[in-house]
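FYI, not all chains are in this one, though none of them got moved.
Just so it is clear, A, B and C label the chains in written order, and each chain counts residues from 1 on its own.
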Amino acid sequence: MTSTTEQTQRGGINVARLLMSFGPLMFLALLIIVFTVLKPSFIDPINIFNIMRQISITGLIALGMTFVILTAGIDLSVGSLLAFCGMVAAVVAKGGTANTLSLSTSGTQGFGWFAALLAAVVVGAIAGGVQGFAITRLKVPPFVVTLGGLTVFRGLTLTISNGGPISGFDASMRWFGTGLIGPVPVPAIIFAAAAILCHIVLRYTRYGRAVYAVGGNAEAARLSGLRVDRILISVYVIVGFFAGLAAFVLSARLNSSEAVAGIGYELTVISAVVIGGTSLFGGIGSVGGTVVGAALIGVLQNGLQFNNVSSYTQSIVIGLILILAVAFDRWLKSRVRR
Amino acid sequence: MPAEATAPSPSPALLAVEGVTKRFAGVTALSDVSLEVRPGEILGLLGENGAGKSTLLKILSGVMPPSSGRIVFDGVEFNPHNPQDAKRLGIVTIYQELSLIPTLTVAENIFIGRAPLGPLGLVSWRKMEEDSRAIIARVGLDLDPTTPVSALSVAEQQLVEIARALSLKSRLIIMDEPTSALTETEVQKLMSIMGRLRKDGVAIMFVTHRLEEASAICDRMTVLRDGRLAGHLDRDGGPIKLPKIIEKMVGRAASELYARPTLRDVAGDVRLSVRGLRTVRDPQAPHAIVLEGVDLDLKAGEILGVAGLVGSGRTELARAIFGADRIAAGTITLDGKTIAPETPADAIALGIGLVPEDRKHQAIFAALGILTNFSIAALGRYSNAAGFMTERREREALASYRKTLSIRMASPEQPIEGLSGGNQQKVILARWLARDPKVLIVDEPTRGVDVGAKAEVHQILVQLAARGIAIMMISSELPEVLAVSDRIVTMRRGRITGEMPGIEATEEKLMELMALDQTQEATQ
Amino acid sequence: QDKLTILGSVPSLGFPFFVHMLNQIKAEAQAQGVNLTESDGQNSAPKQTADIEAALVQKVDAIVISPLDVNALAPAIEQAVQAGIPVVTIDRRVDGVEGILAHVGADNVKGGEAEAQAMVAAFPNGAKIFHLQGQPGAGPAIDRNKGVHNVLDPLKDKYQIVFEQTANFARAEALSVTEAGLAANGKPDAIICANDDMALGAVEACAARNFTDVKIYGFDALPEALVAVRDGKLAGTVEQFPGEQSRTAVQIAVAYAKDKTEPKEKLVLLTPIVIGKDNLDKAERLGETK
């Protein structure tokens, strides 16, 4: 019976899906317990909400990245794209590229938060679409296209802002980064809502099925009548959209869009997806796993900082625990299979 | 020694399997199986899809360990931990799922891990290519050995695997459905090679679902049923009779499973018509056959059999109609309207379906569940206007096909890679049945399917045709072509070389047309 | 052709501090009527070395450089000196290379000391301190950290650093790290940061918890930080006069390249100061804030 349950992992009922992310999830629980024992204030609601707010930025991008990696693709440009979209949002919000900070942060002459949000996600989606187009039409591997994108978008961002940040947004925009609904931070709510939406799309729609199929076997997908190129382009649009959304939230949170934002995010984001059990070779994975992966990284970083572990030691511990978490997952799966 | 082994051993067993059991998660694939193979004999291993044949062979090859039981090879207990251990003892295996390395050339695949070395101990590419040319020639393959394997058809890959196995020093050769993609000619060649090996004292274990083949070549047979030993059969003077085999396999008296359905008088309109079809050379497979002007009509409600030797271009024809390959010239009309499908999606939207020949690479999503594999070509049918899957209907449909096609599976979520080959094929068939196409092209529809299921598949094809679907069936197995076709065309080198009603066709007549060369063709 | 060409090289144009530096170099070069070849070290010693090598092939007349790392860039600078090209270093001083024309700089260690001293002055009776360090291993991070500890380590009894973490010079990271610090240790009296970006991140974290009376110190005196100082969000930021450094360096380099005018001083050291609300007018980039 175990086996049958185990077999349902790639598309079964919720219990089975939980089992799938079992390894990382158990590891996450373990970490939380250890940190709480070390310092009970770790599970203070304040700190938990801190962690949720912290993982929301890379978490949002990781949701989009899950789609991409499910098709056996990759997107290295997300960090730069985040900076680019953030800068675009800032320009729209402030109505210009002035690097200088206006005296009063409330009175901006820009177009308001909605225009800024729209600009960020539309620019992100278009940028993603262009990359998807290059991947499918020019037949350049995703790794190369998005590596190119990584440097191109960073260059564009620096050009727009001339290297400096654009800062000072009005309160309505800042709410998306710093506001609370009840006790819960807005970014965490945005992330949770987006995660649920992505889960539904991947799990319960024909589009989601198609994404898995393309990643599972692109040739078979083509011969089964799927428009593989369109699906591939769409996943890069999705990750671009989420990079834009994350950029908006980050800018709102920091009250500033920086040209150096998001450097190295690609690795954090991809780690979250991969630790969550999504295969880099496509076709296997889930949104739930990605959320757990992102949470694992967030808890680990926060917990070590919480205990004021030296940054050198932090690096070592984080690296080892990431490997261990995945190793534990594999071991657990191999046990369940027997 | 199991009691069933009746015949006195003429020589001590080379390999003895004693009470081997293999459990997978939830499934017992083998339970207490014993058999033995002697030097210089060909042992047939038979059984329905999922009976456990491949599992047993994989255990013998060191791919996986048994859960319990003992294996004795050459009088010594044998516990292979990996394929290398088996190889070292001279056990050579041809696996059911092709196991060549697609990115490497034919020559390199043949010499994998043992490339000939020249002076300085460096690999001698020239010698490797020359030697491999000779090796593949033995099985009748005439290919540039520097071709990457990814450019070969399934049949060619199968021949390369056979050639490789034969070029290894061996005492026991394990062949898991080596002939499933081959036509008569190649099979004959293989049989004669097997005969020669037998004379040299090599033992062979041979798995096939083509019972005639097995009957013709095997000295003895061991039959498995549901993972258990169903019995042993011995050649008693003459070849082992088919009904006897079938009875052992399915456990009941053998009715004539391979019944030729009564041929219907097909009076339907022409549904699909092809004129002057030419294809462009596929850059990935430069030596591949291109169509040289094919004319063909396919009527509603008929089953058109397409026969030809390996490389005759049947698959190319199917792919061209289906929009999978680019067309250079020619027209295709469907129900009187000219169509030009540029992608399979176009063709499918027009009502054409294709069951491809290369299951592993072109049909299945190995890691995905059976449910997803089943419904992928008919997502529209199992989803609502908002794009959400209507999973209940999807499951019900799968359940009904599971029954009609008797698909053996644990659950709809089970990854399809866990199914036996024959059962995978049935899921793919179900995929297309679920779309209810106007034209269904099936390329080797029963490759690897057991005798019972094969009859079921034939029955299904006949039923579909009766509903007015036009079916084009490509098969390398002439008995199959003869069994179900209303009309048969033969192909050679990208051309149609002949046509006849199924009722008039015989193997001899077809073979003659299939082998027809260009000059004869001109005079026809 | 008679127009001179100089190379202006900075560690990384990803940081506003160095963008300002290069802009000032550019402006002064224009004022002096010389061509400028720009170089962005992209935070990589080999990259900055490669830029110098390329400039040597093109036979520039002088080099003005803020080395990413004083040790790792030494060989390239030595190569330039040996090729007879005058080199003026800005901000970070390269030891052990003979023949560098001049150095114009404000020591990062001194800056760190100034920052810590400002904090000590604000809390004469001792304080509970958070310390946000820069990117581990990076030159300025090491030096600024050293300066802070030079001042605070002897005063350990009164001034406890209860939370000391890197935030990699980045605002978003500083925000998260400070949040964690606040949750773990409660409100500190002061937060010392190794650059302004991190200080501004810390400001956001404190603001979210309504800890508006925490004294936060930044480094670099960027316009955004100056505004924050004026608004009372930052207690202070360290000014190293990068613009003046840059312009002086270009002047020295061009004077020598034109007619071998030796600089009056080989070592121009500007003393870093902490800009607070009361001495905002001393800030170099006050004009850039509206």
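For the reader, a short list of remarks on this structure follows.
By definition in this document, a residue touches a chain if its C-beta (ideal position, glycine included) is under 8 Å from a C-beta of that chain, and two chains touch if they have at least 3 such contacts.
Note that the coordinates shown come from a computational prediction; the quantities given were computed from them, not determined experimentally.
Here the complex as a whole is made of A x2, B x1, C x1, with one representative copy of each chain displayed.
The rule is short, and it goes like this: only the chains that are shown with their structure count from here on.
A linear topology is adopted by the chain contact network, the touching chains following one after another without closure. Taking the mean of all protein Cα atoms as the centre, the chain whose own Cα mean lies nearest is A. Rounded to a whole number, the gap between the C-alpha centres of subunit B and subunit C is 71 angstrom. Rounded to whole angstrom, the centroid-to-centroid distance between subunit A and subunit B, based on C-alpha atoms, equals 44 Å. Annotation for subunit B: no residues touch two or more other chains. The residues of subunit A never reach two or more other chains; the list is empty.
Residue ranges of subunit A in contact with subunit B, taken from their complex: 1-4, 6-12, 16, 204-207, 209-210, 212-213, 216-217, 219-227, 279, 283-284, 336-338. Within the complex formed with subunit A, the subunit C residues making contact are 13-16, 18-19, 133, 136, 162-166, 170-172, 175-177, 179-181, 183-184, 197, 200-201, 204, 208, 223-224, 227, 288-290.
Across the complex, subunit B meets subunit A through its residues 24-27, 322, 324, 343-345, 347-349, 354, 356, 361-369, 371-372, 375-377, 379-380, 382-383, 387-389, 391, 410-411, 413-415, 418, 431.
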